[in-house]
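Here the complex is missing one protein chain, while the rest keep their positions.
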Amino acid sequence: MAVSVAAKARDVVGQNVHKVDGPALVCGKPLFTLDMDVPGALVGKILHSPHAHAMIEAIDTSAAEAIPGVACILHFGNVPRIPHTTAGQGWPEPSPYDTVLFDRKVRYVGDRVAAVAATSEEAADEALRKIRVEYKVLPAVLSVDEALAPGAPVIHDEPDAEGIYDAQRNIAAAVDIPVGDVDRALAESPVTAEATCEIPYLQHTPIEPHCVIAYFDEDGRLVIRTSTQVPFHVRRIVARVLALPMSRIRVVKPRIGGGFGAKQEIILEPVAGALALRTGRPVRIAYTREEEFVASRTRHPMRVTVKLGAGRDGTLRAIDMEALSNTGAYGTHSLTVLSNVGSKTLPLYNKARHLRFHGKAVYTNLPVAGAYRGYGATQGYFALEVAMDILAEKLGLDPLELRQRNHIRVGETSPIFEKIGEGREGKAQIVRSCALPECLRIGAERIGWKRNRGRRRREGPWAYGVGMACAMQGSGITGIDMGAATIVMNEDGSFRLLVGATDLGTGSDTVLAQIAAEALGVSVDKVLVYSSDTDFTPFDVGAYASSTTYVSGLAVLKAAEDVRRQILDVAAAALEEAPEDLELSQGAVRSVRSGRAVTLADVGHRATYVVDQHQIAATASCVAPESPPPFAAFFCEVAVDTETGLVRVERFVAVADCGVAIHPKQAEGQLEGAVVQGIGHALYEEMLFSGRGRCVNPSFFDYKIPSALDVPEVEAILVPSEEPTGPFGAKSIAEVGINGPLPAISNAIYDAVGIRLTRAPFTPERVLSALRSRTG
Amino acid sequence: MKIYFELNGVPQYPEVEPGESLLQLLRRLGMKSVKEGCGTGDCGACTVLVDGRAVRSCIAFAARAQGKRIITLEGLGTVNDPHPLQEAFLDAGAVQCGFCTPGMILVAYELLSRHPDPTPEEVRTAIVGNLCRCTGYRKIVDAVMLAAEWKREGRWR
Partner (left out) sequence: MRLTGVRRFHWARDVEEALSLLDAYHGRGALLAGGVDLGRSARTDLEGLIDIMGIGLSYVREEDGRLRIGTTTTLTEILEHPAARRYLHGALVEVLCRVAVPPLRNMATLGGAVVSAHPWADIPTALVALGAEARWEGEREEHALVEELYRQPFRAVFRRAVLTEIALPPWNGAFAFEKLSRSAGDIALLNAACGVGIQDGKIAWARVAVGATPARAERLTWLEEALQGEAPSDTLWRQVQEEVERRAKVGDDRRASAAWRRSVAGVVVRRAVARAAERAAR
């Protein structure tokens, strides 16, 4: 639900229109990557390493190649070695170039050894079985502590890698950013608190696993139809890896079955492209669910320590945050996720003058971590918000009040904005919109904070408690993220909106159509959206960093304003009046002076066929001018079975300020979905590994994500603010919601039974063992 | 081997392999709404109705379609003439990426055909085996409740 405020009168923005791609989706139309049948397509499959760390001594593909139907086998011996990163990020790329398509060395169980293309699944499977690989198994590093130990095996000893912080010590990236003198401030603070929180390997589990089809168009250009969040980065990185001119590649993003960051990675596209180029035939590759777990990407497992220092009045003086991040076998997003742990958390409590954020991202012989919704902030908030709860207790202060005293407000800033950016320095900014005070008030009221907290209500073995947390995120990456949009007017007064922005299920096509429709004075059905085809839509960095509504939305708004001016010019000529006297709304241009009007259909027809014929159209770009943070307050009630350790989330209230919600229902959906993913992180999710680095639970049977019965009806409440730099006052909503559940649930468990859960997930086993060790 | 079955009301006589799955057969026949999310029957994206019962087509044998009436999402409604359940999913904002939607709608269809007046808890119980990673389920439950209301009002065909 949305709390209503006296908002500006708007026709389309703020309306819950049907999703523009909704009718086709609810009817099951063939919209997704693999729903297109490409005649003659070969089946591509990947041979994964069975070892966590090994050198390939020899590879013999002769038996596999002899299988009828096998068209091609690629491996390190027959594919050029081009170091790159699989992270789909802007340029210059902040992640190290430590990956090649096929390497002589394998660095985790699941690493790519070879790829096969064959005429059938069966032939491809048989070929995988018959490729003979001789490995020299190397000692493996299966934890960050082992990786950092003196004399640890070096995971990236290849000479051609670039951009690794310290390859010899297995450190992919490192950050140390001090503001003021944190050690002294902590030492001098009358009250301090500390928490170390840990997040394990977590997988995004989009219901559609990674998949791709590579084929050739009529002109022999390589077309890559792929389930991606970053079509333009796919084109750039595939061009690099396959040494093709970018102009020979077209990337098409159809509908995407969820991504959450996992598809901000270029994993299968270059393999499919290489197989297609080698065979001259179309190739499709679909990851199985098991491969999705093991050989796509995960959240960065992390251990984060937060030390807080405060005055007796509860004003924070110092925050020291240290993160030890496990980037797995490759360093994709290693530096930027690490940076975000601090950059998206520390500004929230800007009353603290002395800050330090430091940390390392470390290589291990485990699956590759990458971008995952929250992008480090989730890990940071877990520790920060648990530490805040501890601090509140030490101060004898209500945790709600502690937040209220310390959070950032409109007109304020934090030095962190300037100090930490996307793998380099950031940009100073002030907060121009912040409804966090309202979010806190409404959320506390809704959960019955004053009434329920500290009550330790019991019902048989069940103990009840409430907990809370706050969070912020950003809206795009300042000065780096660029989105562009083209709007073309049709002769009947409808419009085509072409955007590089990538709707991966979030509903961004609809939001962008609403922004265009609002600016052009038409209903959404008059705006036909085409998104993400590198041949037909203008550039956009893609869907990540909570950027689309804000950055791509601003581009759409600029393009629409340009088109609107062109429309007014044509209408002015038709009406023989001055453009300044004209108003565009409800599909027509009216003169405020004479009251005369022309419809948009008249304008389109006139410009196309009648007088001064020309195409009414505009392209506009937007580089994120700032990154206005959305804010959220989270409140939950949990029940703990004190006899078994089972935790149930009874209620969850998430109150967010995403500026003006362009599509409130979709914004709520983002919040609800993010919270439920966070509940999954808190209660069930964890990839488990054998002593040799093999993931032992790579299936939904074993790796549990929440089902409809595992979560309460999340109460998602939007508290509007007006972000002056955003399109129609909007900022982002996609990620902020996932930062709250881990600390809020941990804090609620503490309220219920007095134990601090600092290692996720909070399994019955961990809860019970903490309960037992407390009672002795 | 050749089998006979009825697919969305239309007789089919396809050639099937004895070891292939119903999912593979249906997708081969153009029913692309039938999604493969896990291949092990755990996620529910491949759910179809066989003689009115929701089953997991990814772990069901195609040969077993013999003599059955099978309904996929394509059989419910069209973009220009959607089924009320499909409309309800749109109205409630129950679709994000849409990959779980076909299975979700068909499970809801089975529920409402047997139990037209469910509580939200009963809806959650019915969809418990269909995983959605986007929505958090709340709006899916809303959609099914809305469709149930429409059904009781006689708005279903």
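In this document, chain identifiers A and B correspond to the written order of the chains, with residue numbering beginning at 1 in each.
Here, contacts are C-beta pairs under 8 Å (C-beta built on N, C-alpha and C of every residue); 3 or more make two chains touch, one makes a residue touch a chain.
What you see is a predicted model; the values in this text were computed from it and never measured.
Participant: Who touches the missing chain here, A:Gly645, A:Gly693 or A:Pro741?
Facilitator: Once the missing chain is taken into account, the touching residue is A:Gly645.
Participant: Kindly note down the residues of chain B that lie in touch with the hidden chain.
Facilitator: Residues of chain B in contact with the hidden chain: 1, 17-21, 23-24, 39-41, 44, 47, 53-56, 58-61, 63-64, 66, 107, 110, 125-126, 128-130.
Participant: Name, in rising order, the residues on chain A that touch the hidden chain in the full complex.
Facilitator: 121-122, 125, 461, 643-646, 683-684, 688, 696-697, 701-702, 704, 706-710, 763-765, 768-769, 772
Operating definition for what follows: only the chains that are shown with their structure count from here on.
Participant: Applying the document's contact rule, which stretches of chain B touch chain A when the two form their complex?
Facilitator: Its residues touching chain A are 31-33, 35-40, 42-43, 45, 72-74, 76-79, 82, 86-87, 89-93, 95-102, 105, 120, 123-125, 127-141.
Participant: In their shared complex, at which residues does chain A touch chain B?
Facilitator: Residues of chain A touching chain B: 16, 18-19, 21-32, 35, 204-209, 255-258, 260, 286, 288-289, 504-507, 665-666, 668-669, 672-677, 699-701, 705, 707-709, 711, 713-714, 716.
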